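Of the protein chains in this complex, all but one are displayed in their positions.
Letters A and B name the chains as they come in the text, with residue numbers starting at 1 for each one.
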Amino acid sequence: MSRHTRLALAAAATVGALVMTACGGGGASDTVGGDAQNAGAKTGTINLYAYAVPKVGYDKVIPAFNKTEAGKGVQFQQSYGASGDQSRKVEAGATADFVNFSVEPDITRLVDAGLVAKDWNANQYKGIPFGSVVTIVVRKGNPKGIKDWDDLLKPGVEIVTPNPFSSGSAKWNLLAPYAAKSDGGKNPQAGLDYIEKLVTGHVKVQPKSGREATETFLQGTGDVLLSYENEALFAERSGDPVEHVTPPTTFKIENPTAVLTKSKNYAKAKAFNDFLFTPEAQKLWAQAGFRPVDPTVAKEFAADFPQPTKLWTIDDLGGWKTVDGTLFKKETGAIALIYDKATS
Amino acid sequence: MTTTTNHARRGDTSTEGSSLPPRPHLPLGDGADSLPAAPPSSRRTGVARPLGVGLVGLWLSVLVLLPLAALTVTSLGEGIGGFWHAVSAPVALASLRVTVLVAAIVAVVNAVMGTLIAWVLVRDDFPGKRIVNALIDLPFALPTIVASIVLLSLYGPNSPIHIHLNATQPGLLVALAFVTLPFVVRSVQPVLIEVDREVEEAAASLGASNWTTFRRVVLPTLAPAVISGTGLAFARAIGEYGSVVLIGGNIPRKTQVASQYIQQQIEIDRPLNAAAVSVVLLAIAFVTLFVLRLFAGRSLRREEDAQ
Partner (left out) sequence: MKTSTTARIGLRTVALGYLVLLIAVPIVLILWRTFGEGVGAFVDSIRTPAAISALNLSLLIVAIVVPLNVVFGVGTALALVRGRFRGRGLVQAVVDLPFAVSPIVVGVSLILLWGVDGWFGGLERLGIKVIFGLPGMVIATLFVTLPFVVREVEPVLHEIGTEQEQAASTLGASTWQTFWRITLPAIRWGLTYGVVLTIARALGEFGAVIMVSSGFPGVSQTLTLLVHSRYIDDHNTYGAYAAATLLMGLAVLTLLGMTALDRKRSKT
């Protein structure tokens, strides 16, 4: 290629880019952290690594944070994906300042790697600014008449739930019936029997994240989607032909956040993390479909978030350390083994 | 993939190389006769001097060979047993089976439809033929993820014609047929243009039916091009990822193809499994291309012998 041609090509590309940049501005629907080159120079940029579904909440919370004194001009680069996958990426060196995972072990991994301070969960809410409950999403009109965990085992019911080795959502989804059937872990075998029947007989797909599971379901695969209540609300509010049933006995989902100690922008990231717990942000989370942790705000939104008859928590099962070790640990955990057997 | 020795001695390898990339307008074996004599060894262009060759070697090694070496070594990280265990896991096997099966069907579809389309484009005439001809190259130029989303809009859940192929094997077929369309068409077309029609006419005047003429006269001439195009389409189809990622459904044992399985194993932090299946996938592609190259070399020699 002659030099002129190459120059012409380069010039054309540059002009194209400039034109695009020049007419940019209005109508921003997806949020970005501004230009990559001088990121973090003056106002600060926070790299946010989160699990797959809270974007709908951050879309509300980040603009509110930008209106506060501490958050003025702070830009965000946001990455969403399967909780476990995201956590491993950060562990493997992806630049993050602030993380929000679906399950605590994904933060613990970073604590073990020396990336997150050991006292990350020291505040009064244990580092958890919001949560949800495990819910059952069905097609509009609930054609299969699904109301409770037992209905999922009816012959011919196909269930969409993500892969627990990459997704946090998947762990919650399996813990809910496990806790219900094992009476909060008192009778582990009963719980595992149920999980085995569920996974072996009814789970045919393994999307990598909660969001991909939703997408799979919305595109027509399966009769039932197990998911976060907030994700169900999100799909319903986007006008998708689904509805959700929260079983009488289900599980409390707690989604932790943390700031990375080596963050180049530690102060801003810390301010942002603190902001999430303020009543203002709590209200925004609630509006986005996430259950707030602030008791006053929770009371205000009580009507939006009906209380199940029995809500098991991770602490009832002995905390994440125990649960992850006995149920989900690769190659030894009871549920991991069931999953491996059914899916490999 | 490997240069046959007698070609290397003749100093001609370009024809073999040129049959591999998706080069729409160069027929197989093009330029084989116009080769200059090997240059005297004293006069070489600068880049070909040892330093240049070393630089090129280094570049290729770092870019291509080292990553693939790392892949192979990782796949054997727990010995042959570990490799075998990873590859023979039922879901891994199933994904390889689905991949090869669907790719084979797509290759056959391509062989038939590609030849037919090439025929229509060369021998038929109708308004808008040039547009149709240009359309053929579109799948090469179109990013695979766009192909996926494009097909999903017609054959997905919002299908205006109510054909729902997403998350089914026919869905995979459509996606792969889309991205591999140009291979056979572009490999057969130039041969068809060059074909000596007098032989066909002679056959016809001797009373051969159209079908007989096609089978006995046309097809043997086209066969090398059809096979080469089909092989390339097959090789492309087994590695394909972008076009199936949205429409395939990724259902283990049903529609999960090997590349999706590999990606999933990386996501759930099992690099050994991913590496092992990758090695198998690579091996299948190598064998395909190797057979193809042997075949191309043979038919080229046969052609030369005939002259």
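General remarks:
Basically, contacts are C-beta pairs under 8 Å (C-beta built on N, C-alpha and C of every residue); 3 or more make two chains touch, one makes a residue touch a chain.
The structure presented is a predicted model; accordingly, all values stated were derived computationally and were not measured.
The residue from B:135, B:193 or B:291 that touches the chain not shown here is B:135. Only one of B:86, B:105, B:275 or B:296 touches the absent chain when the whole complex is considered: B:275. If you put the hidden chain back, the residue from B:174, B:188, B:251 or B:268 that touches it is B:174. Residues of subunit B that touch the chain left out of view are 1-3, 8, 12-18, 20-21, 23-26, 30-31, 34-36, 38-39, 41, 43-48, 50, 52-53, 55-57, 59-60, 63-68, 70-71, 74, 113, 116-117, 119-121, 123-124, 126, 132, 134-146, 149-151, 153-155, 160, 174, 177-178, 181, 197, 200-201, 203-204, 210, 213-214, 217-218, 235, 238-242, 245-246, 258-260, 262-263, 266, 271, 274-275, 278, 281-282, 285-286, 288-289. Interface with the hidden chain, as seen from subunit A, comprises residues 1-2, 5-6, 9-10, 13, 16-17, 20-21, 23-36, 39, 47, 52, 55, 77-81, 89, 92-95, 211-212, 214-215, 234-235, 238.
The rule is short, and it goes like this: only the chains that are shown with their structure count from here on.
Averaging Cα coordinates per chain places subunit A and subunit B 40 Å apart. Taken in their complex, subunit B has these residues touching subunit A: 89-92, 156-157, 164, 166-167, 249-252, 254, 264, 267-270.
Contacts from subunit A toward subunit B in the complex involve residues 82, 84-85, 88, 163, 165-166, 204-208, 216, 218-221, 330, 343-344.
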